[in-house]
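Handing you a structure now.
The complex appears here without one of its protein chains, the remainder shown in place.
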Amino acid sequence: MTALLEIQDVGVQFGGVRALTNVGFSVATGEFLSLIGPNGAGKTTLVRGITGVIRLQQGRIVFAGRDISAWPVHRRIRAGLAMTHQIVRPFHSMTVLDNVALPAGHENIGNVVKALLRLNRSPARKKALELLSLVEIVDVAHQSVRGLPLGVVKRLELARALALEPQLLLLDEPLAGLNSQEAARLADMITGINRQGVTIMMIEHNLGEVLRVSRRLVVLDNGRKIADGDPDTVMADPVVRSAYVGKEKQDAAP
Amino acid sequence: MVGINIILALSLNLITGFCGQISLGHAAFYGIGAYCTALLAKIGMPLPLTLLAGTILAGGVGLIVGLTSLRVRDDFLAITTMGVGFLFVGIVRQQDLLGGEMGISAIPSSGLGKIGFLLLVLVFVVLVTIWNLFVKKSWMGFAFDAVADDEDTARLLSVDVAAYKLAAFAMGTALAGLAGGLYVYFARFIVPDDFGFIMSISILSMVAVGGIGSVAGVLSATIILTLMPEFFRFVSDYKLLIYGALLFFVMRFAPGGMAGFVRRLFLSARSSSGAGP
Amino acid sequence: AADTIKIGFHAPQTGFAASDGKSATIGAELAVEQINAAGGVLDKKLELVVYDDQAKPAQAIPIANKLIGQDKVAVGISGSYSGATRSAAGVFQEAEIPYIAAYAIHPDITRAGNYVFRTSFLGEVEGRAGAKLVGDLLKKKKVVIITLQNDFGKSLAAGFKNAAKKFGVTVINEYQYSIKDRQFGAIVAKVKADKPEAIYASGYFFTAGPLVSQLRAAGVTVPVIGQEGYDSQNFIEIAGKASEGVIITTSLDRDSKVPETRDFITAFEKKAGFKVDMVAASGHTAVKVAAAAIAKAGSTDPAKIRDALAAIKLQVSTGTIQFNALGEVMKAVQVQVVKDGNWHHFAVIDDPDLLKPPAR
Amino acid sequence: MLHLEGLGCGYRDMQAVHDLDLNVEAGSITALLGANGAGKSSTLMCIAGHVEIKTGRIIYQKSDISDSTPMSRVRSGIAVVPEGRRLFPRLSVKENLVVGGYVRPKQRSDGGMAKVMDLFPRLKDRLGQTAGALSGGEQQMLAIGRALMSEPELLLVDELSLGLMPKMVDICYDAITALNRAGMTIILVEQNTHRALEAASQVCVLESGHAVWKGSAGEAAGNQEMINAFLGIR
Partner (left out) sequence: MTHRWRAVQTYPETIYSMLWFELLIQGIIHGSMYAIIAVGLSLVYGLLRILHVAHAGLFTLGGYLGLLLTNATGSLILATPVAAAVVGVIGMIIYRVCYHPILDQPPYVALIASIGLFIAMEEIYRLIFGPYGLSYARPPLQFQVQFFGIQLRAAEVGMVVVSTVLLTALSYLSQKTRLGIAWRATVDDPQMAASFGIDAVRVRYLNFFIGSALAAVGGIYVSLLSNLVEPTMGGVPSYKALAIIVLGGLGNLKGTLIAALLLGIVEAFGTIYIGQWLDRDAIAFALLIVILMIRPQGLFAGR
């Protein structure tokens, strides 16, 4: 397996706070990797560094063999990255459908001039509808986003990321706010996406689901990588257990 | 004048209405177009060339100012563009080449006669309106919506925010330049104050009263606001008062502008007939 | 066929220039009343058609079109600032209807064509008169210029500097301010350091009032020379004691013995309820001149009125009006000084060579 | 302590909750469960005074508070940890806590703050940081801490465990039960059914704005299948 994403010696600092220190690992094509760690460990920061939303002070991000550290966000996305927000941010002025249709038609907006010449939005809307039914929120497609329950918006975020047809999908707590049944279904769906060849890196605190679906865990604590490997080994690591795992999951079998 | 104002308002609509970048200095580009056209016309260039040059120069400068919109946002941008407006007037005032305070007079006529010039303006109005509608319908308009709504998220959905903002600025300011060029042939005399802050504000008012982003709304608001002083001739003393009050009341009671108001009427009519969702 | 003769008049009634527009309008109305009371012109009454142009060029053009097309006026008069006047002048010229600028200053106004006249001084001319006043009458040689940044101030400054050398005056520094400024602390500080013998400051009463009082408050005691923009009782009210001794060049002589001027001053103050100013006199003058031209032409045929205007020689409230080939007025400059809270006669500058307006 | 009588509430043109009767005893923990969009958050925010009441009333400590403002409600001891945290993003962590304790005398503020720091030591190093720049979990901690600062008698918590790491979930639940034992009444909205049932004494399941099941936590635990069925339906 080839490395799709290489995170090399990444460091991020906010003012005096060191959010990430010398973090490095690589993600192979087709992998399903979960990124876990205590609150404030730097997980979200890492994902935002990969997509370019924040600037790295140190280190490099190599994606599909190319160093993308200096690229602007949209270029990274076009190269095959996609990300969902931990704290949801839909376009409030658009309907649910259009929220997805925009990324679904991403080939139309790659170039400003081309964008001006393309008028037909229906293929993208059709694709968007399919995606909405995939994440099971097609019934609200024509509603405005305002006032939608959190669970729905979370799925919308996912559909939007999928619409970009990414090679690597970065998910920031996609299951938060869903009840156990719903979480399980969504996790299964994400697994399905992974099976279709999309590499997945997921941040999640729902350990049950994490251990059920992921094939590799990376653990951050205080901005440093403290463990990396297959779920069994990582969960057996006493450092991880004491830093992260609560009593309930102490004896949970993967 | 109505025609020129329509072009002007629609040009700002591209920037503010579609792309969400509030500009309080739009008159500067109107002025750049006007000055460029006027100078070239005075050295004897024919009308199509002068208009084109004015349009291009305004668009070019607009592109540069657009660059600032990449760095500053929202209210900061609004004030920065306002600053650009003041800077423009300030520079023109002191430039003898541009006529300074005296402005530029004795500009040759369009050579089309009154009717011919009117038709020319009309043709441009129609073209610009179509252009506006076209942009709105295209994927570019879609991307503008996204940028206007939340640029960080738009970026994460592969939108090249910088390029779209620049495109909006370039198009909008170029059209403002065109309007400026036409104004030159209309007035045949220009002074710096024609392109000051007051003008910027009245352009923005036209867009806002019409309903930001709505082409039809902006069109009708421009016509009304431009002709309004005529309606109120008989109360000459209260004219500005009424103008100000109108701006205020439209915003206060129909914040979506006229377009929003009409839409709301329409919606409530529909839902009261039971067909609403 | 109409039973009145219409005279078109546009002036700012609202907006920042409303105060001048108001005065000019009252002056013009007064002239019409006086003429009608005396039997009108060509046995018809005069009618003044007034529009508000907000001193905006873009407003003035449709107004000019309306005055010509809809109201069919015999003569157009501007009681407005240069921008609006210049753009309206083009329209009147094109329609070949005579047009008179009452107090707008821009040199290009009369260059719009042979149908356009001006009854007030060019800034250049008045500036030259200012130089003579400083160098010749007051015998001051080192001058600081404080220039209002608009066409009025700039052309005054240009005229002053042009003629300065001739009267042995050196300009040691020039500062500029905008029409919106009321606080001149920085300029005053610098002027104080410059130690001039006199100050030539262009402006209107609302800028000059604060300027003069701030100069005096900072201990600058040298003479301040102004122009017709100061010419208003408001200036004295604003500057208070500081206004004493300020000298201006203008076109209205308060202590004039000329009956036209005396009449006008008393009639105006009765009608308006406030003290006369230069702008009011200018509005009054323009209407009087127009009426006289119509009477002399013997008809409302525009070409005939134009010819009559070009050849006119008429004594009015602001002096004896005569036009040169370009349509610029040729008359004497009045010099007034503030004494005991009122404008008073100081001198007259009547030097045809110095005051010669450009002929093309 | 709190009685909802035929409560119906919602937004401009839609009703989110219908005819809800609920009795909350002083010193109890009530869990509100339900699928996405069932109306849990709406109910909570209605008690806090932010969602318009359409029918019915809210009785709190024997008085009808249906028409009172959110402000008077917090003075009478109701505090809320809202969905999505709703921190004051540009205030520092410390200032957020000060606002939390705004209705209590100033002198008590420091003591309250010390207690919150004990509960969430992570916040201690971040006192000066703006709340908007906190990580997701830190924000949740701050939201809870802020609500505690007002020394509430009735605490409304929406999605207690949202975004918290497992260990922190434990800490929070321990804290909640401790507070409860010290006399605080708590209404809990929770997706983590399992944890909620463990902590709660009373359970109410909502579905499309209607209460479809009510009972004690014991019954609910015994009836897990049925509860799950309710929650699974969409």
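Lettered A, B, C and D in written order, each chain numbered from 1.
What we mean here is this: a contact is a pair of C-beta atoms (placed from the backbone, for glycine too) under 8 Å apart; a residue touches a chain by one contact, two chains touch by 3 or more.
Just so you know, these numbers come straight off a predicted model, no measurement behind them.
S.K.: By the document's own contact criterion, which visible chains does the hidden chain reach in the full complex?
M.R.: Displayed chains contacted by the hidden chain, ordered by label: B, C, D.
S.K.: Using the document's definition of touch, tell me which of C:Gly240, C:Pro259 or C:Gly298 contacts the absent chain.
M.R.: The one listed residue touching the chain not shown is C:Gly240.
S.K.: Tell me, which residues in subunit C touch the chain that this view leaves out?
M.R.: Given the touch definition above, subunit C has residues 14, 16, 18-19, 22, 149, 175-178, 180-183, 185-190, 192-193, 206, 209-210, 213-214, 217-219, 234, 237-240, 274 touching the missing chain.
S.K.: Can you list where subunit B touches the absent chain?
M.R.: On the subunit B side, contact with the omitted chain comes from 16, 22, 68, 71-76, 78-80, 82-84, 86-87, 89-91, 93-94, 197, 201, 204-205, 208-209, 212, 237-238, 240-241, 243-252, 255.
S.K.: Using the document's contact rule, name the residues of subunit D that touch the chain not shown here.
M.R.: Touch with the absent chain occurs at residues 48-50, 69-71, 74-75, 79-80, 82, 86-91, 95-96, 98-100, 102-103, 106, 130, 146, 150.
What we mean here is this: only the chains that are shown with their structure count from here on.
S.K.: Using the touch rule from the top of the page, what pairs of chains touch, sorted by label?
M.R.: Per the contact definition above, the touching pairs are A-B, A-D, B-C.
S.K.: So in the complex, the part of subunit B that touches subunit A is made up of which residues?
M.R.: 134-135, 137-140, 142-143, 145-146, 148-150, 152-153, 155-164, 167, 277
S.K.: Touching subunit B in the complex: which residues of subunit A?
M.R.: Residue list for subunit A touching subunit B: 51, 53, 72-75, 77-78, 82-83, 85, 89-94, 98, 101-103, 105-106, 108-110, 112, 114-119, 121, 142-143, 160, 164.
S.K.: In the complex formed with subunit B, which residues of subunit C make contact?
M.R.: Touching subunit B from subunit C are residues 13-15, 50-52, 54, 56-59, 61-62, 82-83, 86-87, 90, 106-108, 111-112, 149-151, 153-155.
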